[in-house]
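Encoded as structure tokens, the structure appears first; notes follow it.
Every protein chain but one is kept in place in this view of the complex.
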Amino acid sequence: MTPPTLQVRNLRTHFFTRAGVVKAVDDVSFTVDRGKVLGLVGESGSGKSVTGFSILGLVDPPGRIAGGQILFKGQDLAGLSEEAMRQLRGNRIAMIFQDPMMTLNPVLRIDTQMIETVLAHEKVSREEARQRARDALGQVGIPSPEERLRAYPHQFSGGMRQRVAIAIALLHKPDLIVADEPTTALDVTIQGQILAEAQKLCADFGTALIWITHDLSVVAGLADDIAVMYAGKVVEQGPVTQVLDQPLHPYTVGLIGSVPSRNKRGEPLRQIPGMTPSLLNLPAGCAFRARCPRAEARCAEPPPMAEYRPGRHARCIHPYEEAVAA
Amino acid sequence: MTVFLLRRLIQAAAVVLAMSLLVFLGVYAIGDPVEILISPEADQIERERAIQALGLDLPLWQQYLVFLGNALRGDLGRSFVFNEPALQLILQRMPATLELAVGATVAALIIGLPLGLYAGLRPNSTLSKGIMAGSILGFSLPTFWVGLMLIMVFAVQLGWLPSTGRGETVEVLGMRWSFLTANGLAHMVMPAINLSLFKISLVIRLTRAGVRETMLMDYVKFARAKGLSPTRITMVHVFKNILIPVVTVVGLEFGGTIAFSVVTESVFAWPGMGKLIIDSINVLDRPVMVAYLMIIVLMFITINLIVDITYSLLDPRVRLEGKA
Partner (left out) sequence: MSSTTAGAPPAAAAARVETPFRRFVSEFAESRLALLGLVVFAIIALVAILAPWIAPQNPYDLAQLDIMDGRLEPGSVGGSGITHWLGTDDQGRDMLSGIIYGLRISLTVGAGSAILACLVGASLGMLAAYAGGRTDSLIMRLVDLQLSFPAILAALMILAFLGKGILNVVIALVVVEWAYYARTVRGTALVERRREYIEAAQCLALPTHRIIFRHLLPNCLPPLIVVGTMQIARAIALEATLSFLGLGVPITEPSLGLLIANGYEYMLSGKYWISFYPGIALLVTIVSINLVGDQLRDVLNPRLKK
């Protein structure tokens, strides 16, 4: 049996700042199989991007991976040399960044930025690399790619730039793509197109996809599995339909309740009360305690990740065992 | 691009006009133009004739028009000392100053860019801290004194380099240049280094700041996510971005370098415009001073124009705005 494309085990990524240790990712585990999509959701600052960067080995000082394993097709990436890691990046593992306006170098033409990616991993002629770049642009639906290749990033709209970034990620038909909120900056129609393309990609090439977002409706339509992050920890995970229909963790319930489309008309939007805690001095015990409607004395102890139903894990002492009307 | 150029040219012309008015006022309204523009040794008849020729008996605004008209025809007065047209005198010495300033700029880039790049990439290493301390010294060292010390060590003590003058020159394009002969080049080394000292520090600081800022940008991280080699990231993605501010500042500083060459030229007896102006000031050869001022203003404006154009060539964003 071939190992899953990606297995993250007890990953800890901490930032050792002057003010103290920021545990941006603290004991995160999940698995993504070939051709599957994992939706990674959570509110701003919960550690989604840092998780993505950790997989690519792109955590900048003062941050570093403080523990755990990242098994890519069975091989632990933590043990790899920087050069070996470089050969994987952009080739077998690609990433699409959050802000399309910032990901392309403003002073280099699109063709330069695409061709260099091809040449970094394969010994082909410039002409062939250019051909590949042109095909990739066409694949993500950019009209007249030959012409657009000679343009500079600022001549593209945000949506177009994100497509270019996606095209770059597709150049080597990677085994794994980490997509960090790739559609948040785009309008809805383009978002739909890109989602459709992403699904096609997984089906055609068996690419595994980690789709980071805080938009639950995107995850509902796209992902196979979902992992909900809160304050650096995965608090609930499982198959996407089950988790969305019958959430276990109070935070997931709150998250679903705050999605407009899922509320009945006329009912006020439900918000999760309180604020995201500072990661600098998290209280012991459950990090959601201060905002949780079901909190009790036992929650001052750190709740373990437990399997409450087959394939359904949650990090909560007092989960919603029966379906909640959301 | 043409619209952009045209607009810049009109702006430049306006500034030249403003400066000419300022120089004119300085000479005619504040000082006594007779004393300033007519040799103290001239006799009464000569004076009368000159006053007529310069239109000093006319009202001030007419005088300005005469001054402007003369200036446009390239007549900025005659040097009392050399009894030659002031403009010609200055233009003869311009190549010497230009080659010195260019030499200093090139030296600043060759030395400053790699050091700044290193200090930016490894900000915490001992060498980087040394480089930065050195750059503070470069800002603080009085140029003329460093020049003296260079002469002291390399010319007097070690005898490696000639202390003063331009050395052998060859004539190219009707002007005499030192940098094309070995002897001339040897003469140029110390003055050029001396003049570039301040600029080296400047380039180091700019480069370092630019590198540190650029390294934090998302597009650098994305370049790493693409699996590019560190060399490619540094030399293409980072370097091309910092080149824009560095080239702009160094270009704009070129005028300052020409201005500051008065000091270096005096120390090394380098026969350029700067030495000429100091000598002229010391003997109160005022037409030369006026001519020098006008030339310098013109040079400044030209430099600004060139920098603007280069900048727009380097930065695609500016280039396109100009087109639109």
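General remarks:
Here the chain labels run A and B in written order, and each chain numbers its own residues starting at 1.
Here is the rule we go by: a contact is a pair of C-beta atoms (placed from the backbone, for glycine too) under 8 Å apart; a residue touches a chain by one contact, two chains touch by 3 or more.
Quick caveat: nothing in here was measured; it's all calculated off a predicted structure.
Contact with the chain that does not appear here is found for just one residue of B:Leu65, B:Ile136 or B:Val172, B:Ile136. Note that of B:Leu89, B:Val262, B:Leu276 or B:Ala291, the residue touching the chain absent from this view is B:Val262. By the touch rule set out above, subunit B reaches the unshown chain at residues 18, 26, 30-31, 136-137, 139-145, 148-149, 151-152, 155-157, 163, 255-256, 259-260, 262-263, 266-267, 277-278, 281-282, 284, 289, 293, 296, 300.
Operating definition for what follows: only the chains that are shown with their structure count from here on.
Across the complex, subunit A meets subunit B through its residues 56, 58, 60, 86-91, 94-95, 97, 99, 102-109, 112, 116-117, 120-121, 152, 154-155, 165, 168.
Residue ranges on subunit B touching subunit A, taken from their complex, read 217-229, 232, 236-237, 240-241, 244, 314-317, 320.
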